[in-house]
Every structure is written in C-alpha cells, then in structure tokens.
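Only a single protein chain was left out; the remaining protein chains are all shown in position.
Up next, chain A:
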Amino acid sequence: MGREREVQKQPISYTVEQLVALNPYNPDILPDLENYVNEQVSSQTYSLDANLCLLRLYQFEPERMSTQIVARILVKALMAMPAPDFSLCLFLIPERVQMEEQFKTLIVLSHYLETARFRQFWDEAAKNRHLVEVVPGFEQAIQTYAIHVLSLTYQKIPRPVLAEAINIEGLSLDKFLEHQVANYNWVLEKGHGRGQLIALPGNEFNQPELKKNTADSIPLEHITRIFPILG
C-alpha cells in the first residue's frame, strides 16, 4: 500500500481555478485570488496553484501585498505537509517580509515539523493560537502529518510517543484510538510493562516485505521493441 497523502478536499468554486489555469499572468485577478484564500480558509479547501499565483503577483507589485493573506497562505501550506508547499511559498516571499514577527513564528513552527519535534511544535503553537486558530482544520491537518511520519517509522509505537506527536492525551486519546482501530486497522497491544503499544498498519515503508520490487519491472515499450522477434 503506497502511502498516499490524503489531499484536502477539492475546492467548490471553479471560477478562480479557471482564472489561474487560463489567465494567470494578469495583475487584475489579485482581488479574486485574495478572496479565494479566505474561501479556502473558511471552507477547509486548498489550492497550491492559486496561492502561488497570488504570491507571484505580490512579488511583482509589493505595494499590494497583504501580510495577513500571506500568513494564511503559509498556515495552509503547513497543513499540506509532508508536501514541501511551505518552502515553495517562502521562495516567493521577500526576505524583509519574512523578518516580521508572525512569519518568523511560522518558520519556527515549520522547522519543528520538518525535524519531527512535535512536542516543541505543539508548545509553540499553543503560544501563538492567534496565528493558527484562524484557520479551521489546522490541528487535524498537523495530526494527520504526524501520523504519516509515525507510519513511515514505526511498526509498533508506545502510547506516550503517539500522544506527544498528536497532542492528544487521556480520555480523548482513548476515543481517538477507538476510532482508528475501527476504521484504519490500528491494533492496540500490551507493551512490556510500559502500558499500551499501538501497532500501525503495515505499508511499504515500515514493513520491508511489502515493498514492491520495482527495480526489475520492464516498461511495456521495451517489450514491444522485441515483438518482431518474438512474433
């Protein structure tokens, strides 16, 4: 089972997407793109292409840049991890803007996530609720990312490690685990003396036997070249 990243829901409005596909190099669409960012936030959807398009426009006309919108784009990009969207956005934001307090914080948050320092991440996020809570779905998205990284790494994970990574404890964690067991093939086991052990579903990254040996597969085009000989 290839570990497919769960993509955030596709956006409902297609007008802006059409604009981005057909007429992206047009400074007049800036207000539409800004509205679209707010729409992504409120409807819990996401469009990297549209947001990059907006960042490029800001790059071209810095006087029109709204740091509030940029901050929202970055939070959305964080939620798209493990995809490198956050870096992709930073490449387009001028250095002096990145020096502003809110962006420095977001960069620190990204750093903690990139280096799997989940405890530090949740601590810092708690101190900056005003930044991240404006975007609904933030917590769940980061938890999904945390589980993704855990699934790459662990076959069986001790409960405290899981708890720290997804920032859920006690009864809430019990409920969460129940849900995962029922729907995602998680298995709860007894760890030696240390309490609960959670067995994560096997995939090609945490269970080597499941890795398909693609090295020896031959593309069809190569076989077609010897059809005349075989025929």
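Everything that follows uses one rule, which is that contacts are C-beta pairs under 8 Å (C-beta built on N, C-alpha and C of every residue); 3 or more make two chains touch, one makes a residue touch a chain; residues count from 1.
Quick note on the criterion: contacts and distances are computed from a predicted model.
Choosing from "Aspartate aminotransferase", "GPI transamidase component PIG-T", "proteasome endopeptidase complex" or "Eukaryotic translation initiation factor 3 subunit L", the protein name stored in UniProt for the chain missing from the display reads "Eukaryotic translation initiation factor 3 subunit L". When you scan A:Val16, A:Leu90 or A:Leu106 for touch with the missing chain, the hit is A:Leu90. Chain A residues in contact with the hidden partner, per the touch definition given at the top, are 2-5, 7, 24-27, 48-49, 52-53, 55-56, 59-62, 82-84, 87-88, 90-92, 94-95, 111, 114-119, 149-150, 152-158, 161, 191-192, 197, 204-208, 213, 215-218, 222-223, 226, 229-230.
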